[in-house]
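With one protein chain withheld, the remaining protein chains of the complex are depicted in position.
Here is chain A:
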Amino acid sequence: MAKMNMLQAINQALTLEMERNDRMLVFGEDVGHFGGVFRATSGLQDKFGKDRCFNTPLTEQGIAGFANGLASNGMTPVAEIQFADYIFPAFDQIVNEAAKFRFRSGNQFNVGGLTIRTPYGGGIAGGHYHSQSPEAYFTQVAGLKVVVPRNAYQAKGLLLASIRDNNPVVFFEPKRLYRASVNDVPEEDYEIPLGQAEVIQDGTDVTVLAWGAQVEVVQKACDMAKEAGISCELIDLRTLAPWDVEAVAKSVIKTGRLVINHEAPLTGGFAGEIAATIQQECFLYLESPIMRVCGLDTPYPLVHEKEYMPDAFKTFEAIKASVNY
């Protein structure tokens, strides 16, 4: 075990897998010698050479398309998109190509080896072009897996599982926790299985669900609720596609209530999908309407970031409203 921040844990996962799998490549804007603008790929070029860890020209479309080509021919590309806000130029290559390679070819070709890593989320005074949480766009794309770790330990295990998964994965990294989240992380190789939610805290009154950076936020809300005598069951979804319906339903059947928190805007956000599914699965067990605490239906603002965020206070209010319905 070692104390590690999320960037170090990600770096370690990449290093371990590059050592094990000589077909793995790491590339993206500034990821080579410089180690990426957040330094997640530091030292990899020195260790594995310029053929396996390199800067690309400044083209997300190119990065994703190149990665698709590599993966379709037996390689394991781990591509970095510098900020999730800049994944949209690569949207076509991800949505129409990566996700459908296997389906459209009758499984003659696939890009299962592909992983796209990208820092997402707000809380860093980044304004609307350095703060977005675009995960919901990708959850609608059949054929893709979507993974969001909440801390350093999770990041390492989930990233290793994502790289080894035989499907293309978009891996969203909560940038505001990159240095802030420090955990005990085993030095050795371990995987955290995809598609499984984790119950972080048992409780009886209400299920509170989040992923990525928001888990920390809802944890605070659960602590506030505890003071107010409310027992929260806290779940980290971890994988959004495919998501663990069973684990969430099981918890809601027990508690009878669900509060979902995410940073992306409310309308069309992934919380809507979860709410609809859970009300179908658990209708007879629900004691109150499923609550969503999300970003507002505006672009992510700069000066009103604090107000915009689905923070612990808003979540606490939703928990109370759910329990007192």
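Basically, contacts are C-beta pairs under 8 Å (C-beta built on N, C-alpha and C of every residue); 3 or more make two chains touch, one makes a residue touch a chain; residues count from 1.
By definition in this document, contacts and distances are computed from a predicted model.
Asker: Write down which listed name, "Carbohydrate ABC transporter permease", "LacI family transcriptional regulator", "2-oxoisovalerate dehydrogenase subunit alpha" or "Iron uptake system protein EfeO", is the UniProt protein name of the chain that is not shown.
Answerer: "2-oxoisovalerate dehydrogenase subunit alpha"
Asker: Which residue among A:M1, A:A125, A:A142 or A:A228 touches the omitted chain?
Answerer: A:A125
Asker: Kindly note down the residues of chain A that lie in touch with the hidden chain.
Answerer: Residues of chain A in contact with the hidden chain: 29-30, 32-34, 37, 54-55, 57-62, 85-86, 88-89, 125-130, 266-267, 296-299, 301-304, 306-308, 311, 313-314, 317.
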